[in-house]
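Removed from the display is one protein chain of the complex; every other protein chain stays in position.
Let's turn to chain A:
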């Protein structure tokens, strides 16, 4: 039964743009945060609803002061504070791990958005520019330097990592990484007017050999 439910749940997670079907460390961390929070939320929701339902039982009159201490101080203050502190620490630590940090094997690429197209550039290949498709090596951290030349956009490859905005005049860095070679869907995730619906890009993750070839020849 448990196995079946889990299998069904996992099957429902799949999708080219699914955040709960992670294909890289950042997306995996965040998906894990989601499942932890979901379980916690369901438990808290059940508790609160049970308290609401139990209020309809007939019962003896209560002592107002003690009652107030229980409901306001213990349940209203102490309970959320404990839960939130734990969650905050957990989220903060995870967020720190996702930040772009210096490292020997970090690959640097640029992403420049303009309405309905992304142009990608590569620190390793001077002068190379690819439109709509970003090439990265699989299994290595990639820092994407993101900006925009017209309105605000957002760089989002859901199976690899979270999103960050492309803002005119600013450059934001997002760390992405793909576990395995493959093709990953990306979307611009900030409303940009007509054309927003299919404002998409793809991330192609290469195995080491194919990445070497790409860097040398500039073609995949």
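To be clear about the criterion, a contact is a pair of C-beta atoms (placed from the backbone, for glycine too) under 8 Å apart; a residue touches a chain by one contact, two chains touch by 3 or more; residues count from 1.
FYI, contacts and distances are computed from a predicted model.
Protein name for the hidden chain, per its UniProt entry and selected from "ABC transporter ATP-binding protein", "Integral membrane protein", "cytochrome-c oxidase" or "Lipoprotein": "cytochrome-c oxidase". When the whole complex is considered, the residue among A:33, A:133 or A:215 that touches the unshown chain is A:33. Contact residues of chain A toward the unshown chain are 13-20, 27, 29-30, 33-34, 37, 41, 44-45, 48-49, 51-52, 54-56, 58-59, 62, 64, 67-68, 70-72, 75-77, 79-81, 84, 87-88, 90-92, 94-96, 98-99, 150-152, 154, 158, 161-165, 167-170, 172-173, 185, 187, 189-197.
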